[in-house]
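Every protein chain but one is kept in place in this view of the complex.
Right after this comes chain A.
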């Protein structure tokens, strides 16, 4: 086996590992990665999300791979290309191929005071953690550098609650990406956020205060800016020191010199990413680094790929402002022409750079609205698909967004992050049968990095004739959301009425439960009344969860996981008397398994008499609200998480929804209730509650996003009310909250607009719907036990109501009854008949 050693585990280094592992099907290479940081690769592009509620885990890019020897916190100290070994503090690593993926380091201008306490750089998660802890209790901060990184750092300071100054040496913000007019528009946005911008001025000194830490900055225009902390974000430099020491040639402006194959002067030694100078050029973006990683992976496995140079186009959302620049954004081409559009009212600035005959698109700048970026960027170098002003017109103008895309040649890159061409996507659609955006993502990687091309993927599907059907099933042409609106607006009360007017056939196992859920959400009546009974899936029909052998499980509600000893004893007695298998669930409840249909009312009679009610574990509905111990008992708790979890669980019990809903409340930031893996999760702060939404995700696990901070209990409950009702009304069938939020145009921001800022004028209606639910709630099991007609449904056989199903038998495992498995013929089945205590079993 040949030995590959990679120095560095940043985004590009990690991509190289994945690319080699994916191609190396014959296991030719063993892979060793020497990483300086103590944590594996993370998404540095999204670093700022760390201040917006994301955790280090959210940014993680690393997936465990037993074929890779990842050595964290073990930086390479020396490279000997003659002996072909790399030395670390822990030992030496011989290699057959070596790749430098050492990235870059932040450039700190040599100003006096740059080493004072309180001066930081903005590069790693460790830097961010240091910034966060230093910022606590301080009020004013300054950022040196008004480029992309500087504005990100400024936003971080804002989010940490500091009033913020940005100092930029150039005459405008983001001088690399935008032109003067774009910079001016950007400045207006930034200043509106309360950030003070100083352009055309440098920092001459950082001055210490009485405590020896930084207290102010002296600027070249004579001004002195007070600042309790300073972040230097003045640019980056390639990390080529290790390579220099090893005698490898570097570029004129730094960077390990490589050719288009990413190979240095020394055979089998490569460099990729920000530390590499490909034919003398360093690229400070992740997409070219990814492309270089793919080139090296291909070469290591015997291929002949070369790096073609990279598109330096960028699209960013900085401080909430769309900023994009693509192609020849600054009009460096001789004789080129500019077409610009400025609207001070909507704060949109756009510029297209055209060839001297005004026919070919060369590049452009967009500030304030970058929706047209993906199509425009893909059209660089091509003849214009429409008059330039039409292309510049912001969203809302009457322009067919698909027209530009149809005119693109097959070789045009639709996804520049992953270098995926239009041809590759079209072929994925036709040859590999990709019928939706997730399939295209899985197949081609397009749309998986920055996501800006996702709208184009949808358009391509349409252009290629793949109908994106919203039809629920063969009986309805409508989506769940449309049916919800129809039922609500037309006040339809039954499935048959809905089917007669808007559907066809008799329905099926897809549309019937979906409509049952809609009716339950709107009428909040007993779900088994009349015709509605025929719509329910077997779980809802028998108010219990069906198991593999046709028996059911019983889960009483235990709000917040809080239960009295008396109730615990009742559960134990019921389980013993009916020979049920018992297990504590993941949601702090007790599940009793193995009940036959005709036993369900007998079991529930005893539970209801003891004060239990339905846990709705059988429904697409609210399940549990988990909690930690909270401030009542825990020495760290800052709020009463149990009390809140109980109150919320009782408020939302019985709420029918497109998918099951789970929640949790943690009493402090230690997060013992794991609230961030829930559809909605609450974490106590010193000042109230932080609300997270859209976690869980099912088979694609996902952490919830921070939605609002430091809410009072009243604000919290109102926000969750609206979130839940809006989800119930507008989500697709079986769509979890995570996927629902992703599917909203505008995502989390849009959701905040709707339910916090009432942008659609819906909030009063949402509040009212929840109030109705809370008022009308009735326990389904109590209602069932009260009605002989309803109880008549619970028989094993219509012609032998008292006969237990003879097919059901159990064996004993770890002292409890479990279904006889198909592969356990050697076991002796034990028939566990009717309840041992029959005297209490009568319901008559």
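Keep in mind that, in the parts below, a residue touches a chain if its C-beta (ideal position, glycine included) is under 8 Å from a C-beta of that chain, and two chains touch if they have at least 3 such contacts; residues count from 1.
One rule holds for everything that comes next: contacts and distances are computed from a predicted model.
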item: Undisplayed chain, where the name is taken from the UniProt record, one of "FAD-dependent oxidoreductase", "Nitrite reductase (NADH) small subunit", "Protein-export membrane protein SecF" or "Cytochrome c biogenesis protein CcsA"; value: "Nitrite reductase (NADH) small subunit"
item: Touching residue (missing chain; options A:52, A:279, A:464 or A:531); value: A:531
item: Candidates A:37, A:343, A:477 or A:805 - the one touching the absent chain; value: A:805
item: Full-complex contact with the absent chain, from A:15, A:541 or A:626; value: A:541
item: Contact set of chain A toward the excluded chain (per top definition); value: 474-475, 496, 505-509, 511-513, 531, 533-535, 537-538, 541-542, 546, 548-550, 793, 795-800, 803, 805-808, 822
